[in-house]
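Right, chain A next:
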Amino acid sequence: MIANAISLMIIVPLIGALVSFFAGSKAKFVALLASLIPLVLSLQMYMEFDKTSKIMQFVESYNWVPTLGVKYTVGVDGIGFPLLFLSTIVTVLVIIYSWGETKKPNQYFALLLLNEVGVLGVFTALDFFLFYIFWEIVLIPMFFLIGSWGGPRKDYAAIKFFIYTHVASLVMLLAIFALYFTYQLPDGSRTFDMLTLLQATSDKTIFPTSLLNIIFAGLLLGFLVKMPAFPFHTWLPDAHVEAPTAGSVVLAALLLKMGGYGLFRVIMPMLPNVDKAFVTIIAIIAVLSIVYGAFMALAQKDIKKLVAYSSVSHMGFVTLGAVAFTWMSIQGAMFQQFSHGIITCVLFMSAGTIQHVVGTRVIADLGGLADRMPKFAVLMMAGFMASLGLPGMSGFVAEFMVLTGSYPTLPTYTIIVVFLSVATTAAYHLWAMQKAMFGPILKKYMNVHDPHSYELFSMAMIIVLTLIFGIQPGLITDMMGTAATQLMEPVVTLTQMGVI
Partner candidate 1 sequence: MIPLELNILLASTMFTIGLYGLATQKNGVKLMMCIELMLNSANINLVAFSAYLPNVNGQVFALFSIALAAAEAGVGFAILIALYRLYGTIDLDNINAMRW
Partner candidate 2 sequence: MYADYAYLIVGLPVLAFVLCLFVGWHLPRGGGFLTALATFGALVISLGIFSEIYPDKIIHQSMPWFANFNVGILIDPLALVMLLMVTFVVTLIHTYANGYMNGDPGAARYFAEAALFTASMLGLIYADNLLQLFIFWELVGLCSYLLIGFWYRKPSAAAAAKKAFLTTRVGDVLFLTGIILLYNNMASLNLALKPGEYLLQFPVIYAHLAEIPPAQLTLIALGLLGGAVGKSGQFPLHVWLPDAMEGPTTVSAMIHAATMVTAGVYLVARMFPLFYAAPHGLTAVAAVGAFTALFAATMGLTAFDIKRVLAFSTVSQLGFMMAGLGIGAAVGTMAVGVAMFHLIGHSFFKALLFLGAGSVIHAVNTNDMREMGGVGKYMKWTMYTMLIGSLSLAGFPFFTGFFSKDEIIVIAYEYGVLINFLPYIFLVLAAVLTAIYTFRMWFSVFTGKERSNYGKHESPMIMIGPLVILAVFAFGFGFAAQSDFYSYLDSNFEHYDVNFEELSVIGGHVLAGEHGATEAATGEHAPAAEGEHGAEEAHAEPWYIQILPIIIAIGGILTAGLFYWDKIKKFDPSQVTGDNDPIRKMLLKGYYQHEILTGWFAEGVVYGTALICNTIDIKLVDGWLNWLSAWVMGFAQNIRKVQSGVVQNYVTALVLGIVVLVVVISLAKEVGLA
């Protein structure tokens, strides 16, 4: 067992970022190495991970600002580990995909690594102070990725992304303060320890419902904006459209997951204790995100925007599964996080590849690309199929579990989702595929050809992962099941008490 595995995973990319910043054109090798180490570590952790344990694993804890009750505490459980794993995989693949980046490669790869630092930190931090710091750090690399390597409206998109999500984080920070100042340890001290604070929220004498409602709303807003959920999603399409491919990939695959992670880590332990109206509100938001996102995707003319809205729709499943709060739905939602994380990579890589091979992403201007790019077409089709929920690939398992699991507690919402989104989702995916890839090849595209092998490799690896986790979801749902059981426990108690 590797000591301090998590800290190592956070530090190695940080050092890697510094080194590759000064490595000039060699940056990509540094970056690959610096991202492979966390991947290896996370694989090792997977081997050692006790899937049946309900407590945090690989915990490290050091005093940091003892005066304020701030500790450097990191650890993973069934909620965090899959996302940690996802982050390490996606970063490696994104770096491989970007192998041919020639514009300021040193900064580019450094930012990708810095992003990994932030994301890994968010998924492992067990102290709100630490959590918030990593949460905010992530903004910086993404801001530059969009701003430096982005499209024509990159400034607008980058600033909108930064300010929009930052405002939400600040609201979240206020809520964290409220938690912090309301709860005292037995010796009168304050703590930012997440698990302690969250456990304390169930104590009505410390957190009266009226107070908890406000705290809850603040935290929820922070996470929903990050997810993003309707109606807080409008920063996402802009950011995606302007971001470079790698930026879009990490944005959709990892950054959005931070919001979902927050739901599981922070929101759900509080959910049983807050006003019941929140369940309705969140459920409505979830349903709207799913359905509205799907319809929005249908209306898009830019294939990347379409994919961006599909993210809104798919992340809605996470919200739905979380708020439905059944053993199955929680697992489904967690798995949807993981699954969307990998699937969306291939979607954005497809959009990016189309952009740089053909020079446009406007769906109406494309046509018949499969003729000249057969390998790419296969991979893109596989990705789209995974995204529309084709069985055998991970997306289906996730969505099926969410829907099946959500029905007992939220029957109406679930049925609305099934009726309005399943076919719509298929519609926009297929429509885009058909328009872009099929039909006769347009004359102006006679000379296009399959993209570089490293791009195809990244996409293919993701398809393989999608298949692996689609065919054997138990690889990762087992630990999610344990986490779900853990999350359910307060509910069980409350049910026994007749509160719910």
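Behind the choice of candidates: all candidates are chains of the complex that A comes from, given by their letters.
Please note the rule applied: a residue touches a chain if its C-beta (ideal position, glycine included) is under 8 Å from a C-beta of that chain, and two chains touch if they have at least 3 such contacts; residues count from 1.
Since the model is a prediction, treat every value here as computed from it, not as a measurement.
Undergrad: Out of the numbered options 1 or 2, which touches chain A in the complex?
TA: 2
Undergrad: Considering only the defined contacts, which chain A positions touch candidate 2 in the complex?
TA: For chain A paired with candidate 2, touching residues are 164, 230-231, 233-234, 292, 295-296, 298-300, 328, 331, 368, 370-371, 385, 390-392, 396-397, 400-401, 403-404, 407-408, 414-415, 418-419, 422-424, 426-427, 430-431, 433-434, 437-441, 472-474, 477-478, 481.
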